[in-house]
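Provided herewith is a single structure, encoded as structure tokens, for subsequent inquiry.
Only one protein chain is missing from this complex, and each of the others stays in its spot.
Then we have subunit A:
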Amino acid sequence: MSLQHIEQPSVLGAGIGDNSYGHELVQRGSQAAARFLSRYGALLGFLALWQVSSTRGWVNPAVIPPLDAIVVALWTGVVGGALLDDIAISLQRSGTAFAAAVVVAIPLGLFMGQVRAVERAFDPILQVFRQTSALALYPIFILLLGLGEASKVFVIFWATLFPLLLNTIGGVKEVDPKLIEMARVYGATRLTVFRRVVLPGAVPSIFVGLRLSATTALLLLIASEMIGANKGVGFQVMNAQYNFQIPLMFAAIVLLAGLGLLSNYALVLLQRRLCRWSSATA
């Protein structure tokens, strides 16, 4: 999901619902202004088409179940508590990996971006790692770390590390050297230059990395839970498909999308708080 999407203040409520609560969306749409319709009309149309195709039997309802069945599955899963454990464990895996990536990538990126020699020496290997699919490396992580939590968290960590690291390095390198020189003229020490010029200058780019990484963390979740898991939202997608509980499968997919939207939205809110200056216009 792009930044522009999220910029709209009304998006959280609608965004969570848009894939899931078809009925609720229809209700909301009827109340909302034309602007809302022009923005979400296509999505509503898609959901309506889905519902109609499924109930009319234009598509096989066993594979594409009607929306109400998905909503019911989601409702029983969440309110009934069956999916809560899965959500908790999934959030824990993604969250741990993401937090570890933040702790490693941001300080490392700030350092590498400042010291040209280090950055030059490590850039080729970073590019290689970045281009290597984390999923392709997953079997190796499993061999090294076993089938348990460690390999799952690590593969997510690996995938989230690079977008954040590269964006942090890029953010530091893009800070205008003229601003740094200005600070030096006023007698700023290296530390002060870093704290007052380099760090704030790199923050917008760090946020781009954070949002990419958060999205990646959830994308990788489902893959990591495909193998050797017996819990988790990703596991539920696979398991429900295996047991042919298709509404439950879609409910889990919707949950993943919702988690993605929510984490992205939280980051955008934080970014807006920290970077009010970048959106200030005359």
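Couple of notes before you dig in:
Simple rule for what comes next: a residue touches a chain if its C-beta (ideal position, glycine included) is under 8 Å from a C-beta of that chain, and two chains touch if they have at least 3 such contacts; residues count from 1.
By definition in this document, contacts and distances are computed from a predicted model.
In the listed set "Dimethyl sulfoxide reductase anchor subunit", "Cytochrome c oxidase subunit 1", "ABC transporter ATP-binding protein" or "Xanthine dehydrogenase family protein subunit M", the entry agreeing with the UniProt name of the missing subunit chain is "ABC transporter ATP-binding protein".
Among A:Ala69, A:Ala100, A:Ala188 or A:Ile227, only A:Ala188 touches the chain that is left out of the view. When you scan A:Ala69, A:Leu135, A:Met226 or A:Cys275 for touch with the missing chain, the hit is A:Cys275. Along subunit A, the points of touch with the absent chain fall at residues 176, 178-179, 181-188, 192, 196-197, 200-201, 203, 275, 277-278, 280-282.
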